[in-house]
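With one protein chain held back, the other chains of the complex are shown just where they sit.
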Amino acid sequence: MEVVKIMTKEKFQSFWNKFGTLCILIVLFIAFSIGSPKFFPQPANLIQCLLQSTVYILLAFGEFFAILLGGIDLSVGAVACFSGIIVADLSLQGVPPFICLIIGLLGAVLFGFINGVLINALDLHPFVVTLGTNTIFRGICLVMTGGNPLFNLPKWVKGLSTYIVGIPKPVIYAAVIGVILVAFTTKTVAGRNLYALGGNKQSAWYSGINIKKYTVLAHILSGLFAGIGGIVMLARVGAAEPTAGDGYETYAIAACIIGGASLFGGKGRIWGVVLGGITIGTINNGLNIMNVSAFWQKIVMGSLIIASVALEKLISNKVKK
Amino acid sequence: MEVVKIMTKEKFQSFWNKFGTLCILIVLFIAFSIGSPKFFPQPANLIQCLLQSTVYILLAFGEFFAILLGGIDLSVGAVACFSGIIVADLSLQGVPPFICLIIGLLGAVLFGFINGVLINALDLHPFVVTLGTNTIFRGICLVMTGGNPLFNLPKWVKGLSTYIVGIPKPVIYAAVIGVILVAFTTKTVAGRNLYALGGNKQSAWYSGINIKKYTVLAHILSGLFAGIGGIVMLARVGAAEPTAGDGYETYAIAACIIGGASLFGGKGRIWGVVLGGITIGTINNGLNIMNVSAFWQKIVMGSLIIASVALEKLISNKVKK
Amino acid sequence: MEYLKMNNITMKFPGVVALDNVSFDLKLGEVHVLLGENGAGKSTLVKILSGINTPTSGEITINGKAVSNLTPKESADNKIAIIYQELSVVDNLSIAENMFLGKLPTKKKMGITVVDREFMYAESEKYLKEIGLKKNPSTLVQDISISEKQQVEIAKALCSNAKVIIMDEPTSSLSIDETKNLFKIIGHLKKNNIGIIYISHKLPEIKEIGDRVTILKDGKYVKTLNISDLEVKDLVPLMIGREIKDKFVGTKREIVPDEQPTFVVKNLTRKDGTCKNINFEVYKGEILGFAGLIGAGRSECMEGIFGAKTISSGEVYYNGKKLEIHNPYDAMKQGIAMVTENRRETGFFPNFPIWKEIAVSTSLKKSTLGGFTGMVQTKSEKNIAEKFTKKLNTKCTGINQMTYNLSGGNQQKVIISKWLAVNSNIFIFDEPTKGIDVGAKSEIYAIMRSMAEEGKTIIMVSSEMPELLSTCDRIIVFRDGEISGILNSDEATEEKIMLAAVHLN
Partner (left out) sequence: GTHAAESTATDATPTKATKAEGAAAEGGDYADVKVACLVKTESNVYWSDMGAAILAWADENGATVDMYYAESEENIAGQLEQMENLITKGYDAICFAPLTSVNLVEGVAKATKAGIVCVNIDESMDFTACREADGVVYSNFVTDNYIVGQKAAKYIAEKLGGEGKVAIVEGAAGNTTSQQRTSGATDTWAEMDGIELVASQPGDWDRMTSMDVASAMITANPDLKAIYCCNDVEALGVTEAVINANKLGKILVVGTDATADGKNSIAKGEETASVGQDNTGIGIESVKSAIEAVKAGFVPADHIGDESYPAITYVDSFLVDSDNVANYQ
């Protein structure tokens, strides 16, 4: 009897580990559908939810690698903005799309690289470094644009976010990148080494893993995905604002944590981050659809973030005991 | 010979540990005085610098206790705003000053208490919890005021920030609180237990320290000082705005870290936090006085934060080797 | 022919010269033991080989090739593997991934280089079998016990294909069986022409497996000897500069008929089921030993008594009065002290100097309301710290040194000092001599005995049977979270204890 009970508990735990975030997302869907029954379950709105989540998901991918190492990246919003500005600026000068995108991403990667190098060189907590660089990067965006938006961009820019057989391209990008990242984090040496580093920096170093190299790698990845997020943001709105993405790091961090990543490092799955990003997008969409007042929206949003993390935690703790 | 060398190095290190932040502050002072020789070094402006630093210092006192435990409190800005609103609201209803202040502080303490309890009960990283509560508390502020500022407050509110023999009262409050906190952190068992907890939670537990109680204590203190900061802010501005203190957590965190506290917990001194707060105030004041453009100001501010932490770190590392 | 040579190595830390002109060499196929008191510099020496410490001066040659300033990676490339004194596994990875950490095997899949899991699991399975750890290689390390983690570390070293394997106190958390198994493996390794550097404070082990021994004292080289030429007891004076009295310290205590026990534990069961239905009693002035295999649940039981972990049932009585214990604070306030087993995780504070470390619990006990009323008494606290560091012969630059920077054994001494400083009636020592040198061990036994004679009640959990037999008045044996036997020390033998500790099937 006891054995059976423990078995089911363990099974439930592994189930919850894998699908906890998904369950919470489903609960949210149901709640919003009840709150706004006429509209929420429509396929069109579900696709809208997904689309609205893509930028959060992409930024959260970037954030994930910083968090995986037990750090954090407060600059993803500014980096996203930066790559958007570069792409917009170059596109206005008639530079071919492909080159615009490459240079935009290189710019984002450069910023990530700077974060990584500063964290290594100064041996500072990533929180401090990215707190500083976030302000600096934002300043650079403002100086570059003189504070004015870049608009009237060539058609191809918006073409990056049109629909293919009813599915928005950004959703496809996020899906493809997600699949690649699942493989990267679970199957490659570099991916596993990042988990090792996040779990125990000292042990990883003792085992001959080059900590500095991997720290830089994580932040380069962080920059890269923030950059992709920035370009999708640019394509979606069709203009580059120097203040775009301001405060989005909060959403990115929340998405990672809701998705099961731990701020202590070494824990989390790409799959979870995707669901976390969708959760954030869904909360935003649901609150809007239900026309919750601006002030109450803050209260509800904050509570939902805490509740969804707490619920996951509580259930998995209950199961352990 | 060798021994002598090591001795001087060690002496320098202990000197730097104690006075590093001060040195950096002095360097800043000199730099700004060169940049704006007519205005910056004037006594009136120095007092102005101090006055402008008090809110940062008070919020940083609150933040310090959260950081001391290896956590963080992202809600200090919202808590400050909340206590300001309570005091303003009650004062408008003609409630006697003393009771207004007490209730305002109790409100702030309650919010800190909620943070502490949530962190304990959910066993979540303080970052997540306060990320959520920050949004919630801000929402509460907005709901309470309907989004409108409370003004035309009784005279006594502004009386809280007038001058005594040429010194602004807020500076005196900060100084008195600072002295009390120095004593609390260095001379009391409770203070030392907070350091122990920040150093190693498990060891603290096995040494008889009640982790949960002390976590709540730290967050109550965090709320208390954020509340005092909020009241000083109210007195200085003469009105309670529902968005007051937005983003101030960043300054508070930066002040702590510049002052030598470590985000890994267990490290830092009140004295350092005071200097960190003054550093932030001085940077703000200096950049303004020099009329650095708003965009460049961001770049300079970010760089100065990183530089001042890095400088301290680099020098103390150099000395160690 | 020496495969590895270290010449005139000097290593300075701020304020400490950890190694002073030490030379050392290793031949392939031998076990070269490093011996010395706590803080003699053994770990420092091997950490130089593994690339963690960069020596201030000195040369290293491996296989005739000069190498200087090794990094952990270069050390691994030079076929050196190390089992550290402090566990260094990564909790969130699987056993197999830990074993291959830093050298994950790869294969090409659709043109992309990926981790070769099949190979990794098969390979680790092989080594796990060899060391006798019955765990699935895909199990996460966070889900296994300390001794199992230690075995994973050993497996990790084995699977590295190293020519030189360094073992820094590998048996400090292994059971007797596991230790025996390790020695068998060491035998195989020697046959396969692998050189082993072995560090241990358990002197009998040295005679059993060692070929040569190098003795360090205070960071200085003392002597290298062939082990076959000497008796274990000859080593002690070389190591600590004096003879020690071993075996029976003080007189044992007899229980008078009809005597009432002073400390009684009734029906203790832990919520997580790691110990069940524990009933025992201890008499005033008695030292009660707890034996059992590692993982038997002794520590878990003690944590339950001390209030550190939740119990689902059970009562604790002191002098007939029921104690209300909900957390370690309650326990401490009511006169219970406990030295925990895992010093790194539950023992010390990395941000405290020795004197604060020692003062923490004392000051907490002196004040009320959970410590909210007390003021620190720096002066008397420092005096107490001075007294105990002297008494336990803790090697440090002074009580202002950070506990973190002490050698493993000296950290243990500081933690023991911390609890000795608290004025308690009941002392629980969980593996108190783990990593402690012979000299200090006998010192600790003597302290425990004299405390008992003063009328304190002492519980000692230990996996070293000889010390239990020589120190305790009675011995309780644990098996699978339950008490499986109680023996009086005069009738107890290692065989009888083992019989009670293992399953009979």
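Residue numbering begins at 1 within each chain, and the chains themselves are lettered A, B and C in the order written.
Keep this in mind: contacts are C-beta pairs under 8 Å (C-beta built on N, C-alpha and C of every residue); 3 or more make two chains touch, one makes a residue touch a chain.
Just so you know, these numbers come straight off a predicted model, no measurement behind them.
Q: Which is it among A:Gly191, A:Gly227, A:Pro242 or A:Gly260 that touches the chain not included here?
A: Only one of A:Gly191, A:Gly227, A:Pro242 or A:Gly260 touches the chain omitted from view, namely A:Pro242.
Q: Which one touches the absent chain: B:Thr186, B:Thr243 or B:Ser303?
A: The single option touching the absent chain is B:Thr243.
Q: Which listed residue (B:Asn17, B:Gln48, B:Thr186 or B:Ser303) would be found touching the missing chain in the intact complex?
A: Checking the options B:Asn17, B:Gln48, B:Thr186 or B:Ser303, the one contacting the hidden chain is B:Gln48.
Q: Would you write out the residues of chain A that touch the absent chain, in ascending order?
A: The list for chain A reads 36, 39, 42, 44-45, 48, 52, 55, 89, 92, 142, 144-152, 233, 236-239, 241-244, 246-247, 284-285, 288-291, 293-295, 297-298.
Q: Spell out the interface residues on chain B facing the chain that's missing from view.
A: Within chain B, the residues touching the omitted chain are 39, 42, 44-45, 48, 51-52, 55, 139, 141-142, 147-149, 151-152, 158, 233, 236-239, 241-247, 284-285, 288-289, 291, 293-295, 297.
What we mean here is this: only the chains that are shown with their structure count from here on.
Q: Could you work out how far the Cα centre of chain A sits from that of chain B, in whole Å?
A: Result: the chain centres lie 30 Å from each other.
Q: Can you name the residues of chain C that touch chain B in the complex?
A: Residues 14-15, 306, 308, 327-329, 331-333, 338, 340, 345-352, 356, 359-361, 363-367, 370-376, 418.
Q: Which bits of chain B are touching chain A when the two form their complex?
A: 72, 118, 122-125, 127-129, 131-140, 142-143, 147, 250, 253-254, 257, 262-264, 294-303, 305-306, 309-310, 313-314, 317
Q: Across the complex, what residues on chain A touch chain C?
A: Residue positions touching the partner: 183, 187-189, 192-193, 195-196, 198-200, 202-210, 266-267, 321.
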